[in-house]
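With one protein chain withheld, the remaining protein chains of the complex are depicted in position.
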Amino acid sequence: MDSILFYLFALVMIAFGFGVVMNRNPVTSAMCLVGCFLGVAALFIMLDAFFIGVVQIAVYAGAVIVLFVFILMLLDIAGEKRREFPIHAIAIGLIVAVIVGGQIAMVAGSLDDVGGKFPPIDKAAAVEARVERGNNPDSTINTILTDPKKPSYPDVHIIGEALFTRYPLHLQIVAVLLTVGAVGVVVLSKKRLE
Amino acid sequence: MDLFTFLSSSVMVLVVFTIVLTLVPISVYLERRVSAVIQDRLGPNRVGLPLTLFGAKKDFHLFGLFQPAADGIKLFLKEDHTPAHVNKFYFILAPALVMVPALLSAAVIPFGSTMDMPFFEGRQVQLAVANVDIGPLLIFAIASLTVYGIVIAGWASNSRYPFLGGVRSSAQMISYEICLGLSIIPVLLYFGDLNLGRIADQQSRDGWLLLPIAFGGDGPVVDWRTLLLLPTLLIAFIIFTVSLFAETNRAPFDLPECETELVSGYHTEYSSMKFALFFMGEYAAMVVGSALIVTLFFGGWALPFGLDNLIRDPATGAFPWWASLMHMGVFLTKVIGFIVFFIWVRWTVPRFRYDQLMKLGWVVFFELALANILLAAILIAIFG
Amino acid sequence: MTLEHYLIAAGILFCTGLFGMIVRRNILVIFMCLELILASATLTLVAFSRFRLTSGLPDIDAQMLVFFVITVAAAEVAVGLAIIVSLYRSTQSVHMEDLHTLKG
Partner (left out) sequence: MVQLPWLLLLLPLATAALIHFALGGSGRLAAWTGTASAFGMLGLSVSLLVGATAEASPFVWLETGMFHPDLEQAITLSLKTDRLALSMMLVVTIVGALVHLFSLTYMAEDKARPRYYAGLSLFLFSMTGIVLAGNLFMMFIFWELVGLSSYLLIGHWFTKKSAAEASKKAFLTNRIGDFGFLVGILLIWGAFGTVDFNALERRVDLGNLPLTGGLLTAGILCLFAGAVGKSAQFPLHVWLPDAMEGPTPVSALIHAATMVAAGVYMLVRISFLIALDPTAAMTIAWIGGGTALLAALLATQQDDIKRVLAYSTLSQLGYMVMAVGLLASQAAYFHLFTHAFFKALLFLGAGAVIYCCHHEQNIWKMGGLAKRMPLTFATFAIGTACLIAVPYVTSGFYSKEAILDSAYAASRPLFWIAAFVALLTAFYMTRLVVVAFLGKARSQYARDAVEAPTPMAFALTCLTLLSIVGGFRFFAEAILPRGFYPTFDSPHHNFVMAVSIICLLAGVVASFLLYRGREKDPLHITPLRRGLYIDDLYTGLIRLFQDGAAAVAAAFDRHILNGFFLGGTAALTQAVGSVFRRMQPGSLHFYLVLAALGIMLLIWATSTV
């Protein structure tokens, strides 16, 4: 069952990825990008990264590509007529992509079974390790982890905990970065004042 | 995954789709009747069984309840005209892109309580398609895809007014998604959970979020900590509801299809069943939005004042099957109440100007929601 | 499913993106291909995180990295698109071969 789903989503992802590259019309490329990201998000969810998967959909599919589509519509860029796929570029691109792909496959194949075959999540061991690190055994996350009714592990809670206890400074830096980005975009896209 | 889970999930999918799709014509009907009441008219009351044709004394009207059926038939039978200048593929794809996310996001909403199955001893079923731990996030993620349908419709129509409608809509939806997401953070902080099923369950024990009175085992209880948080939750509720109006393109924020300026916005060029899909998508989004509001703020399927505590099975926390069905009825009643509220607002509040809309979103709600989060976090950190 | 499967899938996506970046001439599409490459990188990170359990749970640090990457990527896209818009305003083209002002 799992492997069927994996092949399905991987196929969706790669097929739509090809769609992005191969389509003459940039709007179609953008829509294919949405499909590709939905596939990526599905793979994330298969890897038990629910939060990251949903963020991938909400941020990329929901906001980033809308921006792309918005810009495409704003600039009214239709499909391109000229010189879109020059032969020499395709040749070079193919050579480069195949070589890099082969290298990646070789590296991936030479990994001697890191983690083995989809290791199961061990919530009891996690609670034990957390208590050993000085975590209160009755803290919220520990109780959720040991809750027998929970089908999956509480990755939103754990990400939240990590974010606000171990990475608060990084979070603040990213916040500043986003603010700077927003200001930068406004300044860049403002019409020049004479 | 055993057969039982598979079957029960499939049945739930059918039930949820049926509920949402049935609610759509009901709300169309309500839209007509309520607007008529508000404008002091009668509204549609004549469509019915033409019994006089068969010699009876009177036609069978039943308050015009057959009007939605007539509407549906009309939409089916109209000519499905596709203008020559459009981009065909996207023109056909767009209505589906509006409809699908609305239906998908209904999957995580708990339509009823956890039910003890009557014929399968010891089995319990949660009356929701997917009982996931990231409910509201998933709804936001999927709902944010709705904008593609509208943008693509506007762009593929290859004509001025739809294009403007699409542009307006995408800007509006992206802007209000932020307020929508920020506004419910206090609520999620309060619950400490993202699972909508458990959120509703908690409200059935402690009273609704905005009506925190619960008669538990030891007599009436009003939790003063919740009372202290109540103002922030109320602000969250207001921002959330108003933003939802903007997200679903409902009046007074229906600028993408504002007929006095844009003919009828992004679906100007559409007719027949494609138009009907847009129409249904809008109403389905409204239904799902109402369901989300009800689940987060008004206890979902829960009875008020913690009355559920009297019938709950104390060991498993599940309910007998008749109680679960009653809960489903309670939930639908609340949702329909909210739909009526949506309709009421549409026919009483005049439309905003586009700059007013953007200003409201970015200048008022955005800051208010941020301040609200801060306030709620401080209150919870000190007293929680 | 083993880690290899996920790495190979991500690798194919990476190569697709790289190929697209080399082949396409529309700067917006090149930008989209860049996003493909980024997505493949995040996929490998999440896969590593899942297959490298630390005390029973997926290695959350990798997911934090993905979270920050997604956040930064959102900012990057916004700024990048703003640059493309102003580029379009000054040259009336998004075609790479028309954009060679920086040629030495």
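Every chain is named by a letter (A, B and C) in the order it is written, and numbering of its residues begins at 1.
Just so it is clear, a residue touches a chain if its C-beta (ideal position, glycine included) is under 8 Å from a C-beta of that chain, and two chains touch if they have at least 3 such contacts.
This one's a predicted model, so the numbers in the text were calculated from it and none came from an experiment.
Across the complete structure, the visible chains that the omitted chain touches are A, C.
Of the candidate positions C:1, C:30, C:81 or C:94, contact with the hidden chain is made by C:30.
The omitted chain makes contact with just one of the residues A:103, A:143 or A:179: A:103.
Of the listed residues A:12, A:89, A:163 or A:178, the one in contact with the hidden chain in the full complex is A:89. Residues touching the missing chain, restricted to chain A, are 89, 92, 96, 99-100, 103-104, 106-107, 110, 169 (touch as defined at the top). Although one chain is not drawn, its touching partners on chain C can still be listed: residues 18, 21-22, 27, 30, 96-97, 99-104.
Heads up, the rule we're going with is that only the chains that are shown with their structure count from here on.
Computed centre separation for the pair chain A/chain B is 28 angstrom, with centres defined by C-alpha atoms. Among the residues of chain B, none is in touch with two or more other chains.
For chain A in complex with chain B, the touching residues are 1, 27, 31, 34, 50-51, 54-55, 57-58, 61-63, 66, 69-70, 73-74, 140, 150-152, 154-156. Of all the residues in chain A, the ones that touch chain C in their complex are 2-3, 6, 10, 13-14, 17-18, 20-21, 26, 29-30, 33, 36-37, 40, 43-44, 46-49, 51-52, 55-56, 59-60, 63-64, 67-68, 71-72, 74-75, 77, 80, 83-86, 89-90, 92-94, 96-98, 100-101, 104-105, 107-109, 111, 113-119, 121-126, 128-130, 153, 155, 158-159, 162-163, 166-167, 170, 174, 177-178, 181-182, 184-185, 188-189.
Within the complex formed with chain A, the chain C residues making contact are 1-9, 11-20, 22-26, 28-29, 31-33, 35-36, 39, 42-43, 46-53, 55-58, 60-61, 63-64, 66-68, 70-79, 81-86, 88, 94-95, 97.
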